[in-house]
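The complex is shown incomplete by one protein chain, all other protein chains being positioned as in the whole.
Chains here go by letter, A, B and C, matching the order in which they are written, and residues are numbered from 1 within each.
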Amino acid sequence: MGILEVKNVNKRFGGLQALKDVNLSIMENTVHAIIGPNGAGKSTLLNVLVGKLIPDTGSVSFQGKSVLGCKPYEINQMGISRVFQTPEIYGDLSVLENVLIPCFAHRDGAFRLHALETVEHETGMIEMAEKMLLDVNMQDKKDMHAASLSRGDKRRLEMAMCLVQEPKLLLLDEPTAGMARADTNNTIDLLKEIKAKRDITMAIIEHDMHVVFSLAERITVLAQGTPLVEDTPENIKGNPKVREAYLGTAEV
Amino acid sequence: MDQIILQFINGLDKGSAYALIALGLTLIFGTLGVVNFAHGALFMLGAFCAVTLQRIFTLSAETIDPTQKDFLGNPLVVKTPYVELWFGPDMGASVIHWSVPLAILFAIPIMLVIGYAMERGLIKHFYKRPHADQILVTFGLAIVLQEIIKQFFGANPIPTSAPPVFAGSFDFGVLLGFDANTIIYPYWRMIYFLFSTVIIAAVFAFLRFTTFGMVVRAGMADRETVGLLGIDIDKRFTIMFALAAVVAGLAGVMYAPINSPNYHMGMDFLVLSFVVVVVGGMGSLPGAILAGYLLGVLESFASMNAVKEILPGIDQIVLYLTAIIILLVRPRGLMGKRGVMED
Amino acid sequence: MSTSNFTRRGVLKTGAIAGAGVALPTIFTAGSASAFTNEPTGSTVKLGFNVPQSGPYADEGLDELRAQKLAVEHLNGGGDGGMLSTFNSKVLDGTGILGKKVEFVTGDTQTKSDAARASAKSMIEKDGVVMINGGSSSGVAIAVQGLCQEAGVIFMAGLTHSNDTTGKDKKANGFRHFFNAYMSGAALAPVLAKAYGTDRKAYHLTADYTWGWTQEESIASATEAVGWQTVKKVRTPVGAGDFSSYITPVLNSGADVLILNHYGRDMINSITQAVQFGLRDKMVNGKQFEIVVPLYSELMAEGAGEAIKGVYGSMNWNWQLDNPGTKAFVKSFGEKYGRPPSNSAQTCYVQTLLYADAVQRAGSFNPCAVVEALEGFEFDGMGNGPTLYRAADHQCFKDVLVMKGKENPTNQFDILEIVELTPRAQVEYAPDHPMFAGGNLGKCNPGA
Partner (left out) sequence: MLGLNKRDTKFLIIVILLTLFTPFLMQPFSENSALAQFNGGYPDLMAKVAIFGIFAMGFNILFGLTGYLSFGHAAFLGVGSYAAVWMFKLLTLNVFPAIILAVILSAVFSLLIGYISLRRSGIYFSILTLAMAEMSYRLAYSVLTPLTNGETGLQVRPNDPRILDSATSANYPNLFGLELSSSYKWDVLNHVFTFNVGYYFCAVIAIIAFYISMRIFRSPFGLMLRAVKTNQQRMNYTGLNPRPYTLAAFVISGMYAGLAGGLLAAMDPLAGAERMQWTASGEVVIMTILGGAGTLLGPVLGAGSIKYLENIFSKINENVLHDWFSFLPTGLQDAVVWVLSRFTGEGWALTLGLLFMLVVTFLPGGLVEGGQRLVRLFRRRGKPDGGDDPQHHPDPAPHVAE
């Protein structure tokens, strides 16, 4: 029984069958990659997982609880955090404040009218956020305007914002899309480091095989909206079906 | 039945004014991404173009007539417009009477210059600024413009009549088989309706069938890409702003006989035109036109006595009520696009 | 009144402190020196002219201000003296009021009750005025009148036509020279009956606020009294701009007269548009269709242009009147400003002189003394013929003018003609007339 169970999910957009009989099980404490060529339904699947889309049939459950129809913030409160293709951070706020917000969300839930408390007095929260920043090597940038960070630092910051909530499942949506090779390698190292330090389940939706094979413990290959195969990276590498699906476009 | 037909005609007519103002506003917003609170002032300036031309035509030679007395008992100064002296009384009088239609020609260059100056001198510095700043600066500009007009023309409305041939009204009822005098509508308002249709069609044709229009439309959809193609989109946008000013100005010129121009009329139309644009959907030209006519017709129906008896005061709020309902049912107005001015 | 040491509007002038102005708490001692609000102690007295300077009535306000400046000039002995020479009370001698030179401050009412009160308050609190004059709408007049009553200064209303100003909202410290909606009806109805016959059906378009309602009520009841029927009363939003949807149903409603209970810009637009609809060219019930505008003003007539030709209405005063007071005023106003005064200008001018005269006769600026001097005051020579300031409601009673838009104007000021001078007796009413009931003058308030 996985931490995240996707069962018989179908999703249609008009005439297009975006997801077809998707069954997927992500095991606790693994790094699970979902790959597939363009239009394979990766993004649709991700949007179903985070509550943005409701499938036509089937179920998605996280730790035995259904996530269907839940709002994104409810799903986050259940323990799923998400990293976006382009880092989504609070550009107007300082780096520390960026990390403090998820700390509060983790402690206080989706809404609390803590209008007459003072951020400065929340020493516990601040310590937690600073420790997190230390973890991702950003402690010296904590007072910077988040919008002025480099792209790599923005990615780190976003990661920190997700991790500080101690999520049980971290969803990464093409975390290295558009990055130069060096940045991509940094991100891989960062993710490895994160994984090494804590028990966490990661689901990576990725294009870049280099990233996938550096990190993943299990891989699901999606093609035309349906899972083609699920296996370990070693086995996937040699699988002819996968080659066929990618029609040689992949750098396998 | 006749009442309903009458109010429908009425609504289309009202709506044509709304649509025309909203059209200019949407052009500016759609192309430049600027929320222009001075748009009502442009409308007002257009109306004052008509007033100015009328003033020019009535510039008069003064002669003293000792047989008549003025209010102080002094000999009366009789004023005869130069045009009457030059072209004879009849021809001269008809030139004066035709000052509103003639003002269209007068207003086009003036509004072009005003629009151009506004964009180059002020608006272009605000493309990258928050909408709130754009609102404040254009609102300030609107106040300045109207105060300047007030200094020159005073606060009292100035009668600006349509040519006498258009006086009176047309009897629709007879055409449709009703009794005489049941459905009548003034000629000038019908002309206003036709005029607005022509202008709207012209703007659409311009955007659809000319290269200039195509570039601008492409720019409206994706400014950066068009810029990357090496096309100087900014220059074209300046021209679009000037054009929008002309549209607003012409709407004002032709409206002068319906609503005597006064310095404050721009502010009176400001809120209304924003409601129309937003109901139509920010940045959508067809939306603005549709919303203009829709709100015009609804407003007319709401002012029917039968309706007012059931819902007293409904004519006061119908525009706003409709706006609220439409925005709640259709999040981005009638034809708005996702992501436009939602942040 | 409060019993605390803090006196209302407490003018606790402890006199200038000699020597260094070290702030010591002992300075904060009570000890009221003045008997009433803003008692003038120096050689000057300040009046407050609160008129609209922005918004739709700005031009009206400008004309009021011209007249008020002229009045001050005349009170201080400048110019040709204007109506001072024709006024039958001769106590004013051009040396100011009670020997004090008259000064004035101005403010902008914006034709909003809030702004008008703010401006009046600053005049009272900051500039120390003893009287406030001006305004061009009833809402503002009632709001400022209430304020003056509370503050203990005199309010000499400008243009305010609603019955309420001296009806249910009357105040002891407030005085209205201008006529009111009831008088308009009483003066107009007989003239209308004579001109258009007694078998008429009227359709009212009414500005949807208190003044509009009182005028609609007054005109409807006066015209009904001469035999007319009221077909329909329709309320229109204030500032509607386009009245077409209200005008369209008029023709086939069976009515043959349209009565426009609008003022200012609304009236200009509604009459222009009604004429544009060709209403006045139509025959209904076998009669020529007519339009009536019960309350006229020169500026409205100017704004409406051609549309008002032949349209009946009423006015408080007009510069064409043939009497010495009018002649003197028009002369000094015309020579100074190059245009004849409007009827709101005349009201403001006369109100300022009347106040000065009352102070002079009472021998005191104390509002209560002024009220006493003005109540029941009969005067003449101010352009309106013999006039009475009735004690019961502080309303002036005088002749009312019925006007008509002139068919062939000879110059820009010659747009209205006087049709009839309705004698005062015909427009009088009992102070407890139902249209004016419900108010309470209260007691005069001297403030401090």
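By our rule, a residue touches a chain if its C-beta (ideal position, glycine included) is under 8 Å from a C-beta of that chain, and two chains touch if they have at least 3 such contacts.
Only a predicted model underlies this, so the values are computations on that prediction, with no experimental measurement involved.
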Chains shown that the absent chain touches, full complex: A, B, C
Listed residues C:N76, C:T95 or C:S122, member touching the removed chain: C:S122
Among C:A35, C:A195 or C:V238, the residue in touch with the chain that has been omitted: C:V238
Hidden partner interface residues of chain C, rising order: 1-4, 6-17, 21, 23, 27-28, 30, 53-54, 58, 61-62, 65, 69, 104-108, 112-115, 117-119, 121-122, 125-126, 137-139, 142-143, 146-147, 150, 164, 169, 208-211, 235, 237-238, 440, 442
Touching residues (missing chain, whole complex) on chain A: 50, 71-74, 76-77, 81-82, 84, 88-93, 97, 100-102, 104-106, 108-122, 147, 161, 165
On chain B, residues whose C-beta touches the chain left out of the figure: 29, 33, 35, 122, 125, 127-133, 135-137, 139-144, 147-148, 151, 267, 271, 274-275, 278-279, 282, 312-313, 316-317, 319-321, 323-324, 327-328, 331-333, 339-343
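By definition in this document, only the chains that are shown with their structure count from here on.
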Graph class of chain-chain contacts, one of line, ring, star, complete, other: other
Chain closest to the middle, measuring from C-alpha centroids that were averaged per chain: B
Between chain C and chain A, distance of the C-alpha-averaged centres to the nearest whole Å: 74
Rounded Å distance, chain A centre to chain B centre (Cα mean): 53
Rounded Å distance between chain B and chain C, as computed from the means of their C-alpha atoms: 35
Residues of chain A engaged with two or more neighbouring chains: none
Multi-chain contact residues (two or more partners), chain B: none
Chain C partner contacts - residues on chain B that touch it in the complex: 2-3, 6-7, 10-11, 13-14, 17, 68, 70-72, 76-79, 150, 154-159, 161-162, 167-169, 179, 181-182, 184-186, 188-189, 257-260, 262, 264-265, 268-269, 299-300, 303-305, 308, 313, 315-316
Complex interface listing, chain C residues touching chain B: 54-60, 62, 208, 232, 234-237, 239, 241-242, 244-246, 248-249, 251-252, 265, 268-269, 272-273, 276-278, 281-282, 284, 299, 302-307, 319-320, 330-331, 334-335, 340, 410-411, 413-414
